[in-house]
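Removed from the display is one protein chain of the complex; every other protein chain stays in position.
Now for chain A:
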Amino acid sequence: MASMLEFRTPGFNPYAVKYSPYYDSRIAVASAANYGIVGNGRLFCLALGPQGIQIEKTFDTNDAQYDLAWSEINENQLLVACGDGSVKLYDIKVNEFPVMNFHEHKRETFSVAWSPVTKDTFASSSWDGTIKIWSPARKEALRTLPVGNCTYSTSYCPSNPNIVSAVSTDSHLRIFDLRTPVNAQYHLTTKIPVHQPPPFPLPPGVAPPAMPAEILTHDWNKYRDTIIATGGVDRVIRTFDIRNPSAGPASLIMGHEYAVRRLAWSPHAADILLSASYDMTVRLWTDGSTMATDHAYPVRPGVQLGLMNRHTEFVTGVDWCLFGVGGWVATVGWDERLLLWDANQMLRGKTY
């Protein structure tokens, strides 16, 4: 068995983990007491060193923390999404209190994402059915985009600062283009029913459920900037090409035994992604896009490249390290643990 680094978050159940975009030795975990149902939250800012994983700073909040995002313009700052509807900006050099508090969401904030291109805005999404676009320098949201139902995850297009995506309870992937005029749709340009079967025959043996289901997570491919992967309650990971929203999924990736809670495309390869699930596993996949096309079946089945089952509770967070040899990942779960491990080992046939 390949080795891994471990850090414990006693009393707190992690909900998200993110590597710093500036340092390969910096990592943060957002967590919540009592599984995020009632109680405080704690943000762990961690440093990797010769002594293993050490706490650099912690920040406590009155309510649970469900997500975090590192600032793209200040290596010491990061955002957390809180159960009370607030988004808080912390600075590792400032003790205890947030340097900014953004509180407009009326229900739990479930996700935050920092604009990776212009780096001057961030987005948050909430159970209150809205996405809000913020400037780190202003307390009031710049824009509010209505989704209308519990919005679990929002994200920026990695190449275009005006394009924001979201997934939510109603089984749809939405794309907003902030350049469009504010019409009745509030910048909504595309709305893809994730559960809808494609208008083509599916490869033999691939039979995804066709019922609407909550979508809990999504991520933009880092190489193909029109490809988004989604995952949720129906256990299926699907990829979509947003240039052709009516074509249905481009890939169908099946194998998880419970809801897919978080997924992340590899920053190192265009077809590789990692997913975390309530089935307590983390799985490494290729979406099949680099394999030969079978023209009879345009929808590609994903292929599982590896499975990590060292977590002993729901796995809620995954992230890829941007630096180094290009396979290190961080995963967190309700087992009060952060695990750092090398996903490349799986490709070499090793198991976790």
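Everything below uses one rule, namely that a contact is a pair of C-beta atoms (placed from the backbone, for glycine too) under 8 Å apart; a residue touches a chain by one contact, two chains touch by 3 or more; residues count from 1.
Quick note on the criterion: contacts and distances are computed from a predicted model.
Asks: If you look up the hidden chain in UniProt, what protein name do you find among "2-oxoisovalerate dehydrogenase subunit alpha", "acetyl-CoA C-acyltransferase", "Translation initiation factor eIF2B subunit beta" or "tRNA (adenine(58)-N(1))-methyltransferase non-catalytic subunit TRM6"?
Replies: "acetyl-CoA C-acyltransferase"
Asks: Kindly state which of the options A:D170, A:D287 or A:D342 is in contact with the chain not pictured.
Replies: Only one of A:D170, A:D287 or A:D342 touches the chain omitted from view, namely A:D170.
Asks: Check the options A:E104, A:D219, A:D234 or A:D342 and report the residue that touches the missing chain.
Replies: Answer from the full complex: A:D234 touches the omitted chain.
Asks: Which of A:P161, A:P212 or A:G326 sits in contact with the chain that's absent?
Replies: If we include the chain that is not displayed, A:P212 is the one touching it.
Asks: Contact with the hidden chain only, please: which chain A residues?
Replies: These residues of chain A touch the chain that is not shown: 35-38, 83, 108, 150, 170-171, 209, 211-214, 216, 233-235, 258-259, 261, 278.
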